[in-house]
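If you scroll down you'll find the structure; I have some questions about it.
Note that this complex is displayed minus one protein chain, with the remaining chains in position.
Up next, chain A:
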Amino acid sequence: MITFEGVTKRYGDGTVAVDNLNLQVPTGAITVFVGPSGCGKTTSLRMINRMIDATEGRILLDDQDVRKIDPPTLRRGIGYVIQQSGLFPHRKIVDNVATVPYLLGWDKKKARDRAMELLERVGLDLKMADRYPFQLSGGQQQRVGVARALAADPPVLLMDEPFSAVDPVVRTSLQDELLRLQAELQKTIVFVTHDIDEAIKLGDTVAVFRVGGHLAQVADPSTLLAEPADDFVEGFLGRDRGIRRLSFVSAGDLAVRSEAVVPGWSVALDEDNRPLGWRPDGDGAGLQPFGTVDLKKDSLRAALDAALLAPSGCPIAVDGDGRFAGVVTREALDEALTRATRGPSDG
């Protein structure tokens, strides 16, 4: 757990970047700092590993005041990823990843083995290991940055807009990769972004900052979307909060009918029991489009999307292998949506 206790940062020129911040960052979860440019996210993050020292207040890392720890020692125990990757251009990728293990005095072989293991973990081709940073794309460099931060297996990871310099497709895959890694590793992660969608996607907890380093709201994404604390947060969250919130409601509660028919339509299946389309009753018109939802892992948003894709208006439920599991009627969908809006659910 990382605890901010009345933390204020005043820069030399008088700018108050962070003003009396009180916040707890829970262990083993992703906490996102989000807010408009200049609101003090980076400053708050960098006070944790003492790249910046607070003017007032304390930051506790598992009950220990970070000010009592020598900065290099503190930093070797905290992974740090920045936007521009900051890889050492003169070192090969494998040695870049092994930076902290080398500093900690691991023997060379062990450090390199560990580096190779991490390169694999973050989804990089191992033939990249002997390249230099300039020979990698921006997205690949960011993966290396993540691997480097994880090399000495620190319990805490600080990430400052790590994915904002790459294109949207790469960004999405890096985000997915981080979530997958986090499911395995359960690090305490503080993630800074100015992108609310990224915050909502990645955060177990989202801390919304407003300019001047004040906290506007701290909540899980679903609560944030459903109950923004004020106009500022609401404005910052943007449009379609209702729909976006459905991403956090499981589709698991939907009532499913096992018959492959609804009034006017029936589901056409192949020999493997996978849906092919909706067949209208009566004349021999062709198959119509459909949408599926996997109740075990999809959200209510996916169910609604599946409903909107089909002229029958009903999502087709499938199992993990994509085989027909039943049909969700409009009534069932309606009930689930009503339940979902009755209060934030953590799905």
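In this section, a residue touches a chain if its C-beta (ideal position, glycine included) is under 8 Å from a C-beta of that chain, and two chains touch if they have at least 3 such contacts; residues count from 1.
Assume contacts and distances are computed from a predicted model.
Taken from the listed names "Acyl-CoA dehydrogenase", "Ferredoxin", "ABC transporter permease" or "Ferrous iron transport protein A", the protein name that UniProt assigns to the chain not shown is "ABC transporter permease".
Shown as candidates are A:F33, A:Y80 or A:F191; the residue that touches the absent chain is A:Y80.
When the missing chain is restored to the complex, the residue among A:R10, A:R67 or A:R91 that touches it is A:R91.
Set against the missing chain, the residues A:P72, A:G105, A:P168 or A:G235 yield one that touches it, A:P72.
In the full complex, chain A contacts the hidden chain through residues 49, 51, 71-77, 80, 82-92, 99-100, 103, 127, 130-135, 148.
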